[in-house]
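Missing here: one protein chain of the complex. Every other protein chain is in place.
Chain nomenclature is as follows: A and B, assigned in order of appearance, with residue numbering initiated at 1 for each chain independently.
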Amino acid sequence: MALSGVEIFKLLPKTNCKKCGHPTCLAFAMKLAQRQASLDSCPDVSEEAKKILGEASAPPVRPITFGAGDKAVKMGEETVLFRHDKKFVNPCAFAIEVKDTLSEAEVSGLCEQVVSSEIDRVGQKLRIDSIMITNASGDAAKLEAAAKIVAAKAPAVPVIINTENPQAAEAAIKLFADKRPVLYGANASNAEAMAAIAKNNKAILGVVANGLEELSALTEKVKGLGVEDMVIDSGARKAKDIIEHNTLIRRAAVKKNFKPLGYPVINFMQREDSLHEMLLAGVGITKYASIIVLSSIEKWKNLVLFTLRQNIYTDPQVPMQVEQKIYNIGEPKPESPFLITTNFSLTYFIVSGEIENSKVPCRLAVMDCEGLSVLTAWAAGKFTASKIAQFITESGIEKEIATKELILPGYVAILSGSIEDKLPGWKVTVGPREANALPAFLKTRTA
Amino acid sequence: MLIIGEKLSIIAKRVREAMMKKDKGPIQEIATRQWKEGSGMIDANIGPAEDGGEDLMQWMVTTIQEVVPLPICLDTTNASALEAGLKVHNNEWGRPLINSTSNDPERFPILELAAKYNSQVIGLTVGKGGLPADAEERAGIAAEIMARAMEYGVPLEDIYLDPLVLQIATSQDHAVKVIEAIKMFQEMNDPPMKTVVGLSNISNGCPKHVRPILNKYYFLMLMNAGLTSAIADAHEMAEALNEKKLLDDVLAGKEIDDAAKMKEIKKTLDVIMGNTLYAHSYLEM
Partner (left out) sequence: MAFTPTKETYAGKVYAVTIGTGDRAVTFGGENVLPFHSFEGTTPNRPLIAFEIQDVPPSDWPENAQKAFEGVSDDPVKWAKYCQDELKARAIALRLVGTHPDRENRSPEDAVKTVKDVLAAVSIPVIILGSNHAEKDTSILVAVAEAAKDRNCIIGKAQEANYKTIAAAAMANNHKLIAMSELDINLSKQLNILITQMGFDKERVITDPMCSALGYGLEYTYSVMERIRLAALTQNDVTMQQPLLGDVGMYVWKVKETTASEADLPQWGSAEERGIAWEAETATALLISGAELLIMRHPKAVAAVEKIIEELI
């Protein structure tokens, strides 16, 4: 069972020496309890404490870093079944399958697609994370040849080698030995050989079995062979089975702390129909996959998958924020109304939606208040007269509008006087408290 | 249990107008009532108070202490207003309490003030951006605040940890998490850390007739968890204490005579503990 922070604290040296990077042993203990720190960071912890804490503080889903350098992907560390309970931690990786039966040009082409797949969405860089090289030919030499092209054309991209043949695996994986690749798939009949290769090349081992019972036995066996880092595949390929297996795996890990299934999950989603493949991948994103293998990565499809992953992995505790700037709604003219609100995205969506409903073109200034709603931001000292005045002044909006009039949310009517003091020449008008009163408010103004 | 009288807040229209006009009457009347009803300290919430906050806080402190022999809880995000208030605070009637420091770097300097003026201080367990997800995160932030307090030379006995009560109408799952956090905070030091909550936020946004019911039983649940103080309406809390036995009986699974009361308590407990989803009409279901 997991120990509480205070219970952990009792086992620490209590010297507050700060070597772990935390100000006190208590603060470090609290981080351990939240599974946000590793016991290794404290050099002075006793052997006895290590034994007790090691078990208790191990995350339910093993943290594993796949790949190396800038493009490495973190996996595992998940603690919940539902995103509203607590943030899903490490967004799943998308891998494109590259078969070794393809021509050199085709392999290079796919590598290029991966390298250029990166887009920027609401401040995050999103991309196809990985390439899976599959030994579809059954020929070890062909796998190695394809792997060489990938290593040359997409050198920074984390790689999965997919073969059940240990000889083929060995030759290909060597090319990525210092880059934390995944070697897939160890099964009941080749586990010893594959485990040895994974160990020698510091690879993460992809373990595949038929069903969860077999899978649990196999991960135990592989662990016994000295491989700790695994990604697991229950063999599920149909959407229905993927939901079932992924759910049961996550439940076993999180609710029962069942170690044999406490690893990141890899799902194979390749389908003829690209749109269908995308929807299937969506099932994986929402339901606990850590690596999703795709057969094609069209731009429209990537955009959908990146966006869904971003949505699902948003921290429900951190209010979603929109960018601080002045948004045009409709096509405002110099004399159109000018409103202000905070950058809590729900506030923004609702306010801008109501302005749209009103059909009155407007400018809406959205101010960075760390994603708090209007009243909360005011109380927290983030949406104050001087900060609003500074934002308006620095925005340079004065030059674009005919009358210097600012419409303030009704909840902070109290600020109107002092904003006027700080923004000479401006008139501040108090708008409605609730957004749904905006259409009527805006229409009577223009009438 | 220390009750910090909550009524003097800029959010309340009558109080705001009195503050603007520097009209002592309403302020002193409310403070006196809170004192008579059992408050051991008076909260003076002047909001962010960017302009003239120093003046306003000094005026509030002296205005209240003119008629009420109690210490003040100085409630604003404006550090220089706090300092101004601390300078005129009459420590004969007890040491002041600053509301608040937190894990937001903007609020670190507040600890300096606490050390300089030998004041007590509330440590609100929130960081920059985002609310704590659960009791563990609150305890984690509490540990950081405690470490920082020691750095600044504020004794842990002078810290009141505040887990941040959220509105049950929008963040129901936090009602239970706050209760858990109150238990955890106490374990984090020996002697146990002091704790405080801004109680009535629990029922903020709820229908008028539901508010006192939620406030009272939530207060009693927190008290059972070891809460040491609350910023609350002293009158309501006195009523709550009268009902403590009823609530404890219900918790112990005993029948109580007043069937209607029993229903009210049970339904409210279910909502607080997250066994049923909150809705404004939960008492009617």
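In this text, a contact is a pair of C-beta atoms (placed from the backbone, for glycine too) under 8 Å apart; a residue touches a chain by one contact, two chains touch by 3 or more.
Note that the coordinates shown come from a computational prediction; the quantities given were computed from them, not determined experimentally.
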Task: Residue touching the undisplayed chain, where the options are A:Ala252, A:Ile326 or A:Leu442 - done: A:Ala252
TODO: Have a look at B:Tyr117, B:Phe185 or B:Tyr278 and name the one touching the chain we're not showing.
DONE: B:Tyr278
Task: Residue, one of A:Val304, A:Ile397 or A:Val430, that touches the chain absent here - done: A:Val304
Open item on the list: Which candidate, B:Asn91, B:Asn118 or B:Thr170, sits in contact with the chain we can't see?
Closed with: B:Thr170
TODO: Check each of A:Leu280, A:Ala385 or A:Leu423 against the chain that is not shown and name the one that touches it.
DONE: A:Leu280
Open item on the list: Suppose we count only contacts with the excluded chain; which residues of subunit B make the list?
Closed with: 169-170, 172, 275-281, 284-285
Task: Contact set of subunit A toward the excluded chain (per top definition) - done: 82-84, 119, 121, 212-213, 215-216, 220, 238-240, 243-244, 247-248, 251-252, 255-256, 258-261, 273, 275-276, 278-280, 282-283, 286-287, 298-304, 307-308, 310-312, 314, 316, 320, 345-346, 349-350, 357, 359
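Keep in mind that, in the parts below, only the chains that are shown with their structure count from here on.
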Task: Of subunit B, residues touching subunit A in the complex - done: 10, 16, 47-48, 50-51, 77-78, 106, 128-134, 136-137, 139-140, 142-144, 146-148, 150-151, 184, 187-188
Open item on the list: Residue numbers of subunit A touching subunit B in their complex, please.
Closed with: 4-6, 9, 16, 22-24, 26-27, 29-31, 33-34, 36, 86-87, 315-319, 370-371, 378-381, 384-386, 414, 418, 421
